[in-house]
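Yeah, one chain of the complex is gone here, protein chain that is, but the others are all in their spots.
By written order: A and B. Residues from 1 in each chain.
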Amino acid sequence: MSDSIVSLIDVEKSFGKNKVVKKMNVEIKEGEFLTLLGPSGCGKTTTLRMIAGFEEATSGAIKVQGESVEDKEPFERDVNTVFQNYALFPHMSVFDNIAYGLKIRKRPKDEITKRVNEMLDLVQLKGYENRKPDALSGGQKQRVAIARALINNPKVLLLDEPLGALDLKLRKQMQVELKRLQKKLGITFVYVTHDQEEALTMSDRIAVMNEGVIEQLATPREIYDRPFTKFVAGFIGESNIFDGKVKALHDGILDVETSSGTMKVKGSGFDVGESIHVSIRPEYVKVNSDPVEGFDLKGNVKDYIYMGTVVKTSVDLKDNIEIKYSRFEKDEDFKEGDSVNIYWNPERAVAIKAKK
Amino acid sequence: MQKNTFKRKTLPSLAMAGPVSLWMILFVTLPMLYIIYISFMSRGVFGDVVYKFSLESYETLLDSTYFKVILKSIKAAFVTTVLCILIGYPFAYYIAKKPKEVASKLIMLIMIPFWTNSLMRLNSWLLLFQTSGPVNNFLLSTGFIDTPMSFVYTDGLVMVGMITNMLPFAVLPMYSSIEKLSRSLLEASADLGASGRTTFFNITLPLTFPGIFSSIILVFIPSLGIYTVTDMLGGGKVLYIGNIIKNQFGSIRNWPLGAALSVLLIVITGLLIYIYTRFAKIEDMEVL
Partner (left out) sequence: MSISRKQKGKRRQELLGTIYSVAIYTILYIPVFVMMMFSFNNQRYNYYWNGFTTQWYAKLFNNSAVIGSLWYSVVIAVLATVISVTIGTIGALGLKKYEFRGKKFINNMLYIPIIVPEIVMAVALLIIFIKIGLSLGMGTILIGHCTFCIPYAVVTIKGRISGDGYSLEEASMDLGANRIKTFLNVTLPSIMPGVMSAAFLSFTLSIDDVVMSNMLAGAKNSTLPVLILSMNKTGVTPDVNALTTIMILFIVIAMILNNFIRNALKKRAKMEENI
């Protein structure tokens, strides 16, 4: 536990009757890039704001470096925030915006100048110091906001959907830059986003949140390959999810009965007759003209969407369920309307316990 | 082709923008030009206007009696403005920090008294403070004073009337500029280490300055030209520029002098607006 820099212990937050964060426990490790990922309204921004001190937890404790911070005002905490819409002070120049944290602390003038110049170098904004925020592009504003938050040498940098307002190309570029910056400075980043792709590219660990609860906290790879819950499986990347019951189990492989037919999935800790979700990524779905042992998923090929090197197709199964699958364009395959059998490597599918 | 543009463009624009333009030219531009013209004429023996160029009226303004009134008016308008801003800003701030639903009700609560006739509200101060009014009765009964105090027809009571009449015009623009202030800016300041006080002076105050300036204009200029407050509460003893102008077109009949005083007010107004437009756009002024 000694290496965790921020600890949330049983943290809850309600706005009136509305419970936004429920019994949350997280240990954020020193120097890691942790992302809070979830749809809007899942409580991720509220969690961030509680760490920053803008919201007070209804119950539970928040510790920074082992020290409880409930009693500390935002301006007394060693964490800094990069705001969603940058929140640059419109009446101040880039220089004054970045210098703000030091000026407030009444640092000597030459120190301020030196530090601001270092920051301008760091975010590659030399020469822009006299501009007002209005005269900057979105990406430039973003850099100023980061520089401004970093000048106080915070223990933790909190970033609230910082790239949300940028266009796709710039967002991708900033993702790389942010990750590089974090590695270089070695500061802990706590990053809030609803964009799963962004989370997967940048994070050391991802906490997937839904309705005030962390559904899974793990590395991007684990989250993608081994989702714990149906929500995580559906939210991260594209997935086909089937609801069914375990029919039989042997050698760590489950036979599952669903309304679309039977299928196989690797899994352990399940009983016969138990409710289960099976998740399979489109890229692992395979198609055959003859039935494959253990699978009974028949249907007709429906759409055929060409996307460069990949082709996305879907097959209509029984009970009006549609399964998506993708494959490389050059691979030989079936045409629209063909009757096919679906199967996959049971190792590639994920068995998820149904919630009671 | 030409007929077509006429029908599609010229005719609708003439029909729509025409009436308002005509009205403004007839009843704003012309009278304004005419009053400036009259201010450079002189007064005849019987109160008529002698149509010959003269600076007589402007020279009269420098005359000590008139000059004193002008200074007194400017001072009174200045004090009213400063007090309205000082009293109004914390009030506006308090309302702006309430949830939107509550804030709009609180704003409504400010407006309701202003749907009572303004003269009757002024008259109420007179009733309250008159020689045998409630305030004097209370002070006499508690033994604070032995003889009734005379509040009525004093500069002090006029000031009470001015401030209570003008306060909403100070509060509303400041309220809307404080309300518009993004919460994240204040949070960013706190996040970077500034206490509430420091944030107020570094962020809130400079960013709500346009609202404060709107308030200054909306209070100072009307205060400068007001005569109803002095008439109702000053009983003819307290005179401001507004009273003097009114009298020149009434009993005293010195149109050029009244016109010159009006031009003075126009110049002061223009000057303030010019300064204002250097900070903000006039279209953004919260007039309502």
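The criterion applied here is as follows: a contact is a pair of C-beta atoms (placed from the backbone, for glycine too) under 8 Å apart; a residue touches a chain by one contact, two chains touch by 3 or more.
Here the structure is a predicted model, which is why all the values come from computation and not from measurement.
When you scan B:P19, B:G156 or B:P206 for touch with the missing chain, the hit is B:P19. Among B:V69, B:L83, B:I110 or B:L140, only B:I110 touches the chain left out of the display.
Residue positions on chain B in contact with the hidden chain: 9, 12-13, 15-21, 23-25, 27-32, 34-35, 38, 87, 90-91, 93-95, 97, 106, 108-110, 112-113, 115-125, 127-128, 130, 132-134, 164, 167-168, 217, 221-222, 224-228, 231-232, 235, 242, 245-246, 249, 255, 258-259, 262, 265-266, 269, 273, 282, 287-288, in rising order.
Here, only the chains that are shown with their structure count from here on.
Mean C-alpha positions place chain A and chain B at a centre distance of 56 Å.
Considering their complex, residues 182, 184-185, 187-195, 198, 202-203, 206-207 of chain B touch chain A.
Of all the residues in chain A, the ones that touch chain B in their complex are 52-54, 73-75, 79-81, 83-85, 87-91, 100-101, 104-105, 148-149, 152.
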